[in-house]
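Every protein chain but one is kept in place in this view of the complex.
Going by the order they are written in, the chains are A, B and C; count residues from 1 in each one.
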Amino acid sequence: MDFSHLVVIAVSSIFINNFVLGRFLGICPFIGVSKKIDSALGMGMAVIFVMTLASVVTYLIQTFVLVRFELQYLQTIAFILVIASLVQFIEMFMKKNMPALYQSLGVFLPLITTNCAVLGVAILNIDATWADGSHYNFIESTWNGFTAGIGFTIALLLMAGIRERLELADIPESMKGTPITFISASLIAMAFLGFSGMSIM
Amino acid sequence: MDTTQIITAFLSVGLIGAILGAVLAYASKVFHVEVDPKVEKIAEILPQANCGACGYPGCSGYADAVVTKGTDITLCSPGGQDVIDQIASIMGVEATAGKAMVAYCACNGTKENAKDRFEYYGPEKCSSAVFVSGGHKACDYGCLGFGECVEACTFGAMYMDEKTGLPVVIDEKCVGCGACVRACPKDVMKLMPKDSKVYIACNSKAKGKEVSDSCKVGCIGCKICTLPNTTPSGAVKMEGDLPVINYELPDDLVAAKYKCPKSCFIDKGDAEKSAEEIAKEKADWKAADAEKTAAAKKAALEKAEAAKAAKEAGM
Amino acid sequence: MNKLQNFTKGFFKENPVLVLALGLCPSLAVTTSIENGLGMGMASTAVLVGSSTLVSMLKKYIPGSIRIPIFIVIIATFVTLIDLTLQAFIPSLSESLGLFIPLIVVNCIILGRAEAFASKKSVLDSIIDAIGMGIGFTIALVLISAVREFAGTGALYGYPLFQLMGIEGFKGSILMILPPGGFLTMGLILGFMQWNKVRKAKNTGGK
Partner (left out) sequence: MGNIIKLSSILFFVAGIAAGSLAFYNSFTKPEIAKLKAENETKARGYVLQGLIPDDQIPGLIYEEGQIEINGMKEKFWKVKTPGSNQYKALVFLAKGQGFSGVVETMVATDMNFKINGIKVLKHTETPGLGAEAQTVKYGDTKPFFEGWFKEKNSLNVIVEKDDPNSADKVQSITGATITTRAVCNSINKYAELVKKQMGAVQGQIVIDQSKVVSVDREAIMKARAEAAAKAEAEKDTTVTEDTPEGGKDE
C-alpha cells in the first residue's frame, strides 16, 4: 500500500481533474440542484456516499464476476444495473428506518442513479492505471470514489453560493437563469484550470 | 462463435439481475412507507429520468413538491407538454375539490398614497431592494412595486399597473398556486377564496401614528371593523395591530368597508362600478346605517326604559 | 400532433440540449471538435432509436414496477453494441470519445424519451420521435463543437480556414477547447436562445 498514491488520487480528483469542472461529469445536477446552498450540500453529501459505495461494489463486480468470466465488455450493463439497484435499495431503507436522514440526504438519491458522475467514477476506477501498468486496487478505487465525490460537492457548493447572489443581481433578461449559470461555471472552471500546473508526482 | 461464453454471459448477468430484482422487490415490501397517493400518482407520470432539470431531487422529489408546496407544474422538461397536462389533471381534480383561491395584493400603497423614504437606484427587483434597509418605501410592510410577483406568475394572471405601481391579479386567470406569495419578500401577496369579494388592502403591523405618517391608506389599528355592530359575525379579528378576515364565516363586510376610516377594505365588485355609483351606494348605506343606528338607539333606549319600568314595577 | 411535427419538434423548438437543457455532460465534454460532436450525436441517436423501438415494442410485456431497471438494461445493451461496433470499426472515434460512450447510458434524454414517449406511443411514432430528438441532439452538439473548434483552434472540421486562405496568425485560444470554453460556449448559446425567445415574446406582445 503506497500512501503517496492516495494523496495523488485525492489531489487529482478534487482539484486537477475535478469531476464537474475538469471532466464534465455530473453537469445536469450541477446546474439543476445548485440553486440553494442547503440543497446543494444535501446533494453533495449524497453523491459522496453513493460514489464511495458504487466504487466498492463495482470493484467487487469487476474483479469477481467480469474479469473471472472474461466478460469485461459487459461492464456498462452490469455496473449500471448494480448502481441503480443499490441506490434504490438505500433510498427505501433510509426512508423507512432513518426518516430524518432521508429528508436531508435521501431525497437526492434517485437523482444520483442516472448521474453520469457515479457511473463515470466506476469506469474510471477500472480504466485508470499507474505508470507501471498496475490498476487501482480496492482501497485506491474506494478512495478515488470518495474524493471524487468531495470534488463534486466543492464545485456544487461554489456554484450554489454564487447563484444565491446572482439571484439579486441585475442581469440582462436574456442571460437570466441557466445561461448566466454556465458563464459563472466557466469562470470557476478557469480558476480550477490553475491547478493543472501543479506537479503532484 | 463461442457458445459457452454466451451462456456464461447469460447466467452471470442474469443472476445479478435476478438477485437485485429479488432484493428490490423484497425491500419495497419491507420498507414500504405510506405517502400521499397524489404524490405517487404524479411520480408515476413523471419520466423517472431523475435528471434534476426541475431543480428538485429527482422525480419523486418534484412530485412531492408539486403536491405539498404547490410548485409550478411546468418544470419537467423531459416529460414535455404531455406530462404537464396529466399533472394538471391530477392537481386540477384536487383544486376543485378544495376551495378555489386567488391571489391579491394586500397593499394599496400606490405612488400617490405611500411615501418614499429615499430614492432607490439598485437592480429593479424587490428582493434586491429589500436589502437596502428594508426597501425605499416609508412603510416597512408595503409593496415595493418591482413586480417580482408578476415574474413569478406562470399563468399570465398578473400585471403591474404602471400608474399605481402595484401588481394587479386577473382573477379569471389566477389558479391560486401561490407562486407570487412565495416570491414576495414583503409577504404582501396573499390568497383569498375566489368567491369572496372583500379583502383588506394593508399589510402594516405598525402602530397607528407610524402608519399614518407613511401612507394615506394604511390601517391604523382603530379596531372599528372588529366591533360587534360592524361585523356581528366576528369574521374580522385583530392580529396585533392588523385586522384579518376569516373567510370561513359568511359576512358581506359592507359595514366594515364603509366604516374603515382609511378605506382599507376593498371590494372587488367596486372595480366595475363608476365613481357615482360607488358614492351613491355609500350614501345609501350611510343613510340606512344612520337609520339603523337611530333605530337601534331607540330600541336600546326603549329597552332601557322598559327595564327601568320593570324595575320600578318590581319595587 | 401530426407525424411531421413530431419529427421536427426536436430540431429546434424542443431541442433536447438547447431548450430542454438535457444531456449536458456529453454536449460539453466531447464537443472539442466537430468530428467528435458529430460522432457522439450519431452514436447517441443510434442508441436512442434502438432503445425507443424496443421499449415501444415490448411496452405491453414490461411490468410497471420494474420498468425502470428493464429500460436501463435495454439502453445499456444498445450502448454496449455501439461501443463494440465503434471499437471494431471506427477506433479513432472510439478513442476520442472514450469514457463518454458508456456514459450514453445515463444520458437523461434517452431514459426520458423511453419513459415519457416510447412506453406510451406506437412503435412508428416512437421511432419518428427518437430520430427527431437524436437529430436535434446532434445539431446541438455540432453547433457547440463548431464554435469551440473554431474559437479554439481556428479550424472547422479539421480544416484551418484562415491558413487555407493564406492568413496566418489566428490560431484560436486553447481555452475554448478546455473545460471553461465548454461552459462559456454553452452559456452564450443558451443566452442567445433566450434572447431570441424574449425578443419574439416582445414582438407578439407589442401588437
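Methods note: a residue touches a chain if its C-beta (ideal position, glycine included) is under 8 Å from a C-beta of that chain, and two chains touch if they have at least 3 such contacts.
These numbers were taken from a predicted model, which means no experiment stands behind them.
Interchain touches from the omitted chain, evaluated on the whole complex, reach A, B, C. Touching the missing chain, out of C:L4, C:M57 or C:I174, is residue C:I174. Mapped onto chain C, contacts with the missing chain fall at residues 32, 63, 65-66, 69-70, 73-74, 76-77, 80-81, 84-85, 87-89, 91, 95, 152, 160, 163, 174-175, 177-178. Interface with the hidden chain, as seen from chain B, comprises residues 1-2, 5-22, 24-26, 29. Although one chain is not shown, part of chain A still touches it, namely residues 12, 16-17, 71, 73-74, 77, 81, 128-134, 196-197, 199, 201.
Assume only the chains that are shown with their structure count from here on.
By number of C-beta pairs in contact, A-B leads over the other of B-C and A-B.
Chain A and chain B have centres, each the mean of its CA atoms, that are 40 Å apart.
Residue positions of chain A with contacts to 2 or more other chains are 28, 31, 74, 77, 81, 85, 114. Contact of a single residue of chain B with at least two other chains is seen at positions 17, 20-21, 24, 28, 49-51, 53.
Those residues of chain A that touch chain C in the shared complex are 21-28, 31, 73-77, 80-81, 84-85, 114-116, 118-120, 123-124, 127, 173-183, 185-187, 189-190, 192-193.
Per the touch definition, chain B reaches chain C in the complex via residues 17, 20-21, 24-25, 28, 47-51, 53, 77-80, 82-83. Of all residues in chain A, those touching chain B in their complex are 28-29, 31-33, 35, 39, 42-43, 61, 65, 69-71, 74, 77-78, 81-82, 85, 88-89, 92-93, 95-97, 107-114, 167-170.
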